[in-house]
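To start, I am sharing the structure in question, which I have written as structure tokens.
All protein chains but one are shown in place.
The block that comes next holds subunit A.
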Amino acid sequence: MPEVRSPILELQGITKSFGGVEALRGVDFALHAGEIHGLVGENGAGKSTLMKIIAGVHTEFSGRFLIDGKETHFRSARDAHAAGIAMVHQELSVAPDLTVAENVFLGNQPTNALGLVQWRRMAREAGEQLARFGIDVDPMTRLGDLPIGLQQLIEIARVLFSGARIVILDEPTSALSPPEVERLFATLRRLREEGAAIVFISHFIEDILLVSDTVTVFRNGRKVAETASAATSKGALIEAMIGRGGEALEHSYTDDLMLPQSSDSAVILKVDQLSLSRSLKDVSFEARAGEVLGIYGFMGCGQQELSRILFGKLKPDGGTLAVEGEPKTFASTAAARRAGVALVPESRRDMLFHQEPVYKNVSISILDRISSLLLKPTQERDIARRQVEQLQIRPPVVGLDLGMLSGGNQQKVALAKWLTYPPKLLVLCEPTRGMDVGAKNDVINIVRDLRARGLAIIVLSTEPETVLSLADRILVLKRGALVREFKNEPVSKDRLLEAA
């Protein structure tokens, strides 16, 4: 149906700077009804910034902004909402203390003649909406009590069913498991049939190619390409994104991959019969020095809880845990850190101090190594600068408040804080979530380097690619129990999915 239609949204020559730094330079962007428009680009390329302009979050910028051909200027996100624009932000923006139902109806709860909230009706309708999307939760539970992936799904559902005609999804699939991604795509296609315009941002190029009609590539604040999805390929897109050949980064893990001979180096962590109410059942495994152990499973399979137990944030109901042969019951995360365990959780919000500069974020977990009483800010900055350089964090300014970094760069800072004095056991939850292809590759290299230095590393992920790209041995976790171990044998994405 490639007839010429006028776009419902058109941006011309958009330039946006934060202070002196230009995040967008002269970008043109058009969106048509009944279109799914994919957006790709490196971390910090300006994708989120452009979308926040469309959604009325950033109101100061230069350039023309037209809706249905009429010049418009939003003064707030509320204006954008009134114009039929809804957005799922990269950073989860739910209200954790409200119930699921309240979150679904945030801002327009059904009320009766007296203006009182109709709880029963709200709960029923919320339940129905979520069920249509394949989510089965009690609408009256507190949202914050649900796993982060489920929270993300609920937020997506809220936006998709808000009746908006322009829907923006900024990295919505980062916490979802394959079946959920499937369901999301089906819903997107249905909305497209109904005439909505959808923007879909992702670092998963295959997903972009699969679901979108048009792809736009950003680099360094500029739009560098716009093509029909059918007319491009993964390699071409990566090349446009990073400006060099992307062959090495193209691996898609559909073919069998041979896992190496199992190692017989020292056991760093031994977990025996670990259990936690309904989340984990008799989980036992070992992690060895110089080995990357991957733990794969769908969202809600107990990965999150397992990682928290290893870092002393949760206490198991039963089972034991030993580090280098010594039994441990961690009374606090501080005790776990002292025992040589480090954790990078999947949520940046939980891990980082957004109002503090980058260097304080990097140094916080090693302060006791560099100072006994008095702080040594120069040394802190030097350490941070080295990490920023090694991980290629952009912009490379350690004095900048963390909140000013793009999502992917924040993720790198979360990793950076453990690298100066590497622990014995490093637990990484979704280590490459939100990172562009180049950065993912950097992380793979860093993890391999740490492995070579003799660390035991555990990678927990709901993305098969992440586990396959990093792990030497893979455990599959299903509803709280370990159901399969892959070692010294061929493994592929399909085999993993099958086991989970």
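One rule holds in what follows: a residue touches a chain if its C-beta (ideal position, glycine included) is under 8 Å from a C-beta of that chain, and two chains touch if they have at least 3 such contacts; residues count from 1.
Everything below uses one rule, namely that contacts and distances are computed from a predicted model.
Participant: Would you mind picking the UniProt name of the chain not drawn here, from "NitT/TauT family transport system permease protein", "Pyridine nucleotide-disulfide oxidoreductase", "Monosaccharide ABC transporter membrane protein (CUT2 family)" or "Acetolactate synthase small subunit"?
Facilitator: In UniProt, the chain that is not shown appears as "Monosaccharide ABC transporter membrane protein (CUT2 family)".
Participant: Out of A:L143, A:L343 or A:V437, which is the one that touches the chain we can't see?
Facilitator: Reading the full complex, the residue touching the unseen chain is A:L343.
Participant: Taking the entire complex into account, which one of A:D68, A:D368, A:D449 or A:D494 touches the absent chain?
Facilitator: Residue touching the chain left out of view: A:D368.
Participant: Using the touch definition up top, pick the residue from A:R142, A:R165, A:K281 or A:H354 that touches the left-out chain.
Facilitator: Missing-chain contact among the listed residues: A:H354.
Participant: Check the options A:H58, A:R158, A:R192 or A:K424 and report the residue that touches the missing chain.
Facilitator: Answer from the full complex: A:H58 touches the omitted chain.
Participant: So that we can see where the missing chain sits, which residues of subunit A does it touch?
Facilitator: Counting over the whole complex, subunit A touches the hidden chain at residues 18-21, 57-58, 311, 313, 332-334, 336-338, 342-343, 345, 349-356, 360, 364-365, 367-368, 371-375, 385, 395-397, 399-401, 403-404, 417.
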